[in-house]
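Heads up, one of the protein chains got dropped from this complex, but the rest are sitting where they should.
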Amino acid sequence: MADNVADNVLVMENITKVYPNGFVANKNVNFSVRKGEIHALVGENGAGKSTLMKVLFGIESPDTGRILLNGKEVQISNPSSAIKYGIGMVHQHFMLAPSLTVAENMVMGIEPKNMFLFDFAKAVQMTQDVAKKYNFDIDPKSHVKDLSVGQKQKVEILKALMRGAQILILDEPTAVLTPQETTELFVQLKELKKQGHTIIFISHKLREIKEICDRITILRDGRSVGEAEVKELSEQDISNSMVGRNVVLDIQKTPAEPKETILSVRDLSAVNKFGKTTLNHVSFDVRRGEIFGIAGVEGNGQSELAEIITGLRPYLKGSVKIKNVEIQNLSIRKIRELKTSHVPEDRMTFGIAGDVSIKENLISDRFYKKEYNHNGLQKAKMINEESDGNIQEYLVKCDGREQPIRMLSGGNIQKVVVAREFSSNPDFILVDQPTRGIDVGATEFVRKQIVKLRDDGSAIILISADLNEVMELSDSLIVLYEGEIAAYFPDTKNITEQEMGEYMLGIKKMSPEETGDVIHEK
Amino acid sequence: MKFGKRLLSAILVLAMSLTFVLTGCSSEESQGSAAASGSTAQSGTEKAGKKLNVAILLNGTLGDKAFFDSAANGAKMMESELGCTTKVIEMTADETKWLPALTDASENPDYDIIIVGTWQMAEKLAQIAAQYPDKKYIIFDSSVDYKDGKCKNVYSIEYKQNECSYLAGVAGALSTKTGKIGFVGGMENTVINDFLVGYIQGAKAANPNIKVLTSYVGNFTDTAHAKELTLAQINQGADVVFQAASNAGLGVIDGCTAKGKFVIGVDSDQALAFQSSDPAKANAVLTSALKRVDISITKAVKEAQAGTLKFGEAETLGLADNCVGLGTYNKGVSKDVQDKVTEFAEKIKSGSIKVDTAFGKSTSEIEAVKKSVRP
Amino acid sequence: MKNKQSYSSKTIENRFEIFRVIVAIGISLLVALLLIMFVSKQPLNALKWFLAGPILTMRNFGNVLELCIPLTFGGLSMAVMLQCSQFNMAAEGSFFLGGLGAAIIAVGVKMPSGIHAIVAILAGALFGVVLCIIPAILKVKWKANEVVSSLMLNYIALFFGSYILQYMLMDPDAGYIASHTFPNSARLAVIIPRTGVHMGIFIAIIMVILTYLFLYRTKWGYAIRITGQNENFAKYSGIGVGSTIILSQVVGGALAGMGGATQVLGMYTRFSWVSLPGYGFDGIIISILAKNNPKFVPLAAFFLAYLRVGADIMSRRSDVAPEVVSIIQAIIVVLIAGKMFLDTYKHKMIVKNSQRQVKEEA
Partner (left out) sequence: MNTVMATIFSASFLFSVIRLTTPILLAALAALITDRAGVMNIGLEGIMLCSALAGVVGSAAFHSAFLGLVFAMVTGVVLGLVMAYSALNLKADIILVGIAINLMASGGTIFILYSICGDKGNSTSLKSLTMPSVNIPLIQNIPVLGNIISGHNLLTYIAFLSVFLIWLLLYKTPLGLRIRVVGENPNAAESVGINVRKIQYTVLVISGILASIGGAYMSMGYMDKFSRDMVAGRGFIALAAEALGTGTPVGIMGSSLIFGAADALATNLQVLDIPVQFVQMIPYALTIVGLIVYSISRNKKEKKIGISK
């Protein structure tokens, strides 16, 4: 590594970042980028890419390690200083004010002045200059809210360039783009490269990485697995290093004995608010007594699918039936009354009310039912007993049922959510990222509970970005890629992680006949 | 378990409040008797003709440059002319505070005479006066109910404000050049409408074709709105505006001053009130319809000090008693007009003119009076 | 014996909350004392009456209790609405209309004693509901800002009430704008002689208990609290967020309306309100002091009533204006509502405690 230090415009050495909740996001990561290259940074969700880039951009401060720019050590304590050092970042969520014009967004924070007034003409000029320099086609006077996603992204890139960014971080830039926009973006990135800019390109899409990246760093589980020339690696090689498993989980479970179909999804399609298709004619069945895994890189339609099945998002095309009941016009309560449950992806936003006690968080789905109320009052004793029972059974570590839930650790909060959703003995449950960000003990516990629930006769959908988890825990699984079912494995035992990686990253795709087997009730 | 604890605490709360009630009763008794004996001792010395200690309780706030200020002025007059000790207490417009304040004053052995005013206080005073029969009370601008020999310790002063506003109407109607005069009241209530009824009657007497514009501010505080109403009336042709709006009346005076029109003040002599601080305003005042609260209560206290005041009776003071009337005239008011007003005043005193009143009139009857002079 | 024990973090938070409230009250009283020192010629005399006046005689104490009644209703009303995170200021107008509704029944209908008052109070509650529900519907249906709409509605309620009073209820023989006197059957009897403390205090106590039970022991109250805490969570759990918001405003409006009715029937002989009574806005202060928990509302109401009666007595006995109380109130509200007020101190306490815990374990 030390051999070509001179070429390295950026070196991050031994970066370790531990979050306050104890989660170690980066473990002694080394990362170096050469001047004028497009450098791919890849890794599974949670591998530590975002944290590393946040450290670089001054949003997070590392616990150990140092950053060298052009061989000199620098302290980057906030985004402003990162900008000063010539580092620019294009976030996945655009940092733009929609009602303002492009030019105004471009210059915010570094507004040109004419006397004391804001010089709009100058801002337009500046925008045009920088756009021309990099051959971007953008109208400085149009309003950001009228732009397409691709154009917004251009504005973001130009914004960084205008501030003198020599190193540009692009966080999954193609995730929100249409194929045409992606092509256009790549043309522009090559142009930037030609002009001597260095680009750090975060992506899951191997085809794209092969197309435009020079070198690649692969992160796995918070560590750097290695860096290499992209052309020296095949897509399979990358996929293998990314999704390799460190520990093979040892989950005790008997083979599944699937029974009747509980959930059937047919021809389900959805578009997001930008008009991009997020689900494309998805059909599958989930049966009682099986854990049905949905794997895939995040942003390939899993969230939309989960929200539709649980009633949080309306849908127009296709059908979703739970126990033969179409749920299109049902309220969430009606859907839940079909004996369904849901462990949400974002537990802090949807799963709990922080200031409310553990007890009350445990009954949010059932508090209104007859058996919990008597003459208008809630049955306090019964609720207390049930809460204590759940706290015990689900090993929630707390000061008692009256403690506000926000005081618990992430793992214990998740145990409360799981306790609520599992203890209703659902016929169908959707479990979305059940172990994200929680400690090992809680993770193991939650997984055991999922298996137990299956054995008790529930139909379970497990959505997880953790490949390990989805492969080990599921009985059968599908892989979603760009809103379509890329693969269906009726039995997870025989899958290799290499295979999975290829389907997840779009290298391979099964035929409709093969994936059609996921429909058990023709 | 937990619920049981809560229930227990709820019961405790109930029990405690009950205890309050019980202990309240017992301690109240001793309190009451102590106060009563205190005041008996006081009334013993009272007859010796010593300088009286007077409390004036106002159910509003000072600063209206009119009614309540006039009462406060009475306190000053008592101090300087009679050597009394006085204390003016503002009970504010919050009705729930009036009874406590009155009781408080009644229990205070220092006060020999307690003065209150307005119709709203009459019922409350009757109740308190019965509880403290040894205390002496004066009420102005209203009368307590003396039926069945009640309220032997209360002297009541009533005013014929309709008489002075009648004269204000005469003066206004004779001074207008446009044939339109205005009236801005604070809120539509009976005393304010009593002013209005007299005003309209007087104006019609002086000029049968007179038009009177009537507006109400909606409260007694929004000076800006009062000014706006005044300007609107001036805009619609009024060149003399009579205000009966307490604090908000300042806006009426201000509006007339700004537009060079005349305003008729109320209760106190408002030309005098502004003479030193704001001569421009003083010059806009045509005259004021006076309700001499100050003079009447001072007179009553003087009689009380001499032991001649007729407690247990009500007196209605009007023009004949010099307790209502008009204040100083603006120098722009001609001698002719002044004489004409005096003429009408004499007729009222002699009883040949009977001035109408709003008391006992329903809203629709008052609407009819207003309608008769609407342009 | 261990001299210092470690506690669970919940205990610390609870203790800290009490400490915070005490500090906030302390600071505001200190400011008030400074102000009194500054403006008064006899500050000690003024202070004596301010702080001790309300308990010197039973009658003064009675004044505190009678003021507690409307303040409790105001506090309960706002507690229910704030628990649902709705800043509906129409409680003020509901209080006024509640008084009007009660007066209409009291004056307009003949009924036997007891029942008459109850019907009148229920009418007041109904009037309160009608007003408070409007901003809620506008918000749920069209996302119209409830603060603005409710502030405007208060004025409309006031003018509407004045109209009804003037054209339908007015007693022409009264010397001011007032309804006919209430018959005894509708009035709430005084229970402590020589004070104004009336039966309403029992109604208030009952409503405190009922509101507490409603919020913390019924499914509706549960839904209100969850919705107020986290709308997304409520929606995810299957709670109808829109209808829950409306329900909270209905209950809040009913409580405010009842408060107005109780106040009018207990403290007045006629209905003569010509301006908004202010108890709705006071309710916000009380609810904040009580942490939106009905259990603590009477305590907060008592505190505020004590301050106000103290200030009134002070103004009668000295040269300080009672309005000084409004400054105290503002400081208390800001300090208690300020989540970060004394936060560094709390943080230190928790850190120290956890260090102690570690030591104990070792």
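The first chain written gets the first letter, and so on, giving A, B and C; residue counts start at 1 in each chain.
Everything below uses one rule, namely that a contact is a pair of C-beta atoms (placed from the backbone, for glycine too) under 8 Å apart; a residue touches a chain by one contact, two chains touch by 3 or more.
These numbers were taken from a predicted model, which means no experiment stands behind them.
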**Asked** The chain left out touches which of the shown chains?
**Response** A, B, C
**Message:** For a quick check of understanding: of A:Met108, A:Leu377 or A:Leu395, which residue touches the chain that isn't displayed?
**Reply:** A:Met108
**Item:** Residue of B:Gln120, B:Asn193 or B:Thr223 in touch with the missing chain, whole complex considered
**Value:** B:Thr223
**Prompt:** Which of A:Lys145, A:Lys194, A:Lys231 or A:Lys259 touches the chain that is not shown?
**Reply:** A:Lys145
**Request:** With the full complex in mind, choose from C:Ile156, C:Ala189, C:Ile206 or C:Val351 the residue touching the hidden chain.
**Result:** C:Ile156
**Request:** Among B:Asn189, B:Asn247, B:Thr287 or B:Gln305, single out the residue that touches the unshown chain.
**Result:** B:Asn247
**Asked** Given the full complex, what residues of chain C touch the hidden partner chain?
**Response** 35, 39, 87, 138, 142-145, 147-149, 151-153, 155-156, 159-160, 162-163, 166-167, 281, 284-285, 288, 321, 323-327, 329-331, 333-335, 337-341
**Positions on chain B where the hidden chain makes contact** = 61-65, 90, 188, 213-216, 218-219, 221-225, 227-229, 231-232, 235-236, 246-248, 250-251, 254, 273-274, 277-278, 371, 374-375
**Asked** What is the set of chain A residues that contact the non-displayed chain in the whole complex?
**Response** 78-80, 83, 89, 91, 93-100, 104-105, 107-111, 113, 116-118, 120, 145, 159, 163, 273, 314
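Assume only the chains that are shown with their structure count from here on.
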**Fill in**
Distance in whole angstrom between the CA centres of chain B and chain C is 33
**Message:** So the centre of each chain is just the mean of its C-alpha atoms; given that, what is the distance between chain A and chain B in Å?
**Reply:** 75
**Item:** Where chain C touches two or more other chains, by residue
**Value:** none
**Request:** Please name which positions on chain B make contact with chain C in the complex.
**Result:** 10, 13-14, 17, 20-21, 24-25, 27-28, 31-32, 89-90, 92-93, 95-97, 99-101, 103-105, 107, 118-120, 122-123, 131, 142, 187-191, 218-219, 359-363, 365
**Asked** Contact residues on chain C for chain B in the complex?
**Response** 57-63, 65-67, 159, 162, 166-167, 170, 172-178, 191-197, 201, 205, 209, 263, 267-269, 272, 274-275, 298, 309, 312-313, 315-316, 322
**Asked** Can you list the residues on chain A that touch chain C in the complex?
**Response** 310, 312, 331-333, 335-336, 342, 344, 349-356, 360, 363-365, 367-368, 372-373, 376-378, 380, 399, 402-404, 407
